[in-house]
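All protein chains of the complex are present and in place, except for one that has been dropped.
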Amino acid sequence: MLTLQCPYCGVQADETELSAGGEAHLTRHGPGSTEDEFHDYLFTRENPRGVHFERWRHTYGCGKWFHAARDTQTLEVFGTYKAQCTEPPKELRDAITAKRPGWTWREFS
Amino acid sequence: MSEPISALNHARFDGIADIAEIGLQGMITLRGDLAARAVKSAATKATGAAMPGANAISTKDDSGLCWMSPDELLVLCPYAAVPEVLAQLQTALAGSHALAVNVSDARAVFRVSGPAAREVLAKLCPVDLSPAEFEPGTIRRTRLAQVPAAFWMVDNETFQLVCFRSVAQYVFDLLCVAAQPNSEVGVF
Partner (left out) sequence: MSKRLPTHGRLIDRSKRIGFTFNGKSLAGHPGDTLASALLANDQMMVGRSFKYHRPRGVVASGPEEPNALVNMGQGREFEPNQRATTTELFDGLISRSQNHWPSLEFDIGGINKHLSRFLPAGFYYKMFMYPRAFWKHVYEPFIRQSAGLGQAPRDRDADTYEHFNTFTDVLVIGGGVAGLQAAKAAAQGGARVLLMEQTAHWGGRAPVDGGTVDGAPVERYIDQTLTELKAMDNVTLRLRCMGAGVYDHGYVLGYERLGDHLPGAEGPRHRLWRVRAKQIITTTGAIERPLSFAGNDVPGVMLASAMRDYVVNHGVAAGQRIVIATNNDDAYLTAICLKEAGLDVLRILDARDSGGGPLMNAARALGIRIDCGRAIAKVGGGRRVKKVQICAQDGLGGALEEIACDAVAMSGGWSPVVHLWSHCGGKLTWDADQAHFRPDPDRPPTGADGAGFVRAAGAANGYMSLEDVLADATKTGISAAKAAGFKPKRGTTPKAEPTLQAPLEPVWLMPRDAHAGLRSKSWLDFQNDVKVSDVQLAAREGFESVEHTKRYTTLGMATDQGKLSNINGLAILSDALGQPIPATGTTTFRPPYTPISMGAIAGEARGEVFQPVRRTPMHDWNAANGADWEPVGQWRRPYAYVRSGETVHDAVMREVTNTRSNLGLLDASTLGKIIVKGPDAGKFLDMLYTNMMSTLKPGRCRYGLMCSENGFLIDDGVVARIDDDTFLCHTTTGGAEHIHAHMEEWLQTEWWDWQVYVANVTEQYAQIAVVGPNARQVLEKLGGMDVSRESLPFMAWADGRIGGFDCRVYRISFSGELSFEIAVPASQGLAFWTALHEAGQEFGVMPYGTECLHILRAEKGFIMIGDETDGTVIPQDLGLNWAISKKKDDYLGKRAQARSHMTDPTRWKLVGLQTEDGSVLPDGAYAIAAGRNANGQRNTQGRVTSTYHSPTLGRGIAMGLVLNGPDRMGETLEFPGTDGTLYKARIVDPVFYDKDGEKQNV
């Protein structure tokens, strides 16, 4: 059972205090988008063994959504960061590179 | 208006800790940018309490401010004073983007007290309640068995716990089970 640190309140929260929210950094496609764009937005997801970026919510705590970067195989947590961004912060990506040289995830590496 | 009734009307239980529903507590949810001067000034002026830091509660007499999230405070005041405090907050925040709303009736408040009070809550919440980690002045929003709750310490042996009104009976029953006689853990 995981623990993740909420980047808003700082609490090292127990998994039972959190809700998982699926893949991070999806771009919303609304009216005007093509069938393929919209299909991918709704249904196409990464399923990596290794580095992954996810959305979590500190549901039983401060209620804030945040992002977590972790390894789906070892459950190592590389870091958590706030929800108000569209891509993983550079420092975090560098930190992951130090631990997992050559990692890639979607367009990021 | 008739006499307002709290969810459990002052129910009590004495076990390894004393459990008491303490009746109606004035509570206002204040949402706004807690770093903004207008918000800080409105909250501190309305209560007399200092602005709390993250995960902290500050009190002044029978009023207080609980830090709930980076954009939310729970303002505590006597139940009867809520309309006045609410009006004061709304006036002070008239020009700001903020939300102040009375939630006093939406909550139930319990006191859990005695030397084993920390243990009673540790049976139900995934929180480190050892004296080194949790002391008066700290507030924690967490999961209490299967419902959300928030609590803080009034003194070293007394917790004040807030939950939703509809689950007051569930929370009271839970606390009674956790405080059943001869269930001291002896850790803290």
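We just call them A and B in the order they show up, numbering each chain from 1.
We take it that contacts are C-beta pairs under 8 Å (C-beta built on N, C-alpha and C of every residue); 3 or more make two chains touch, one makes a residue touch a chain.
Only a predicted model underlies this, so the values are computations on that prediction, with no experimental measurement involved.
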Checked against the full complex, the residue among B:S41, B:T91, B:S130 or B:N156 that touches the missing chain is B:S130
On chain B, the omitted chain is touched by residues 1-7, 24, 29, 31-32, 71, 97-99, 101-107, 119, 122-130, 133, 145-147, 164-170, 173-174, 177-178, 180-183, 185, 187
Residue ranges of chain A at the interface with the undisplayed chain: 1-3, 14, 21, 28-33, 35, 38, 41-42, 55, 57, 59, 63-65, 71, 74-77, 83-84, 99
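Convention: only the chains that are shown with their structure count from here on.
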Between chain A and chain B, the Cα-mean centres are separated in Å by 32
Seen from chain A, its contact residues with chain B in the complex are 8-11, 14, 16-17, 59-64
List the residues on chain B that touch chain A in their complex, please. 54-55, 68-70, 72, 126, 140-143, 148
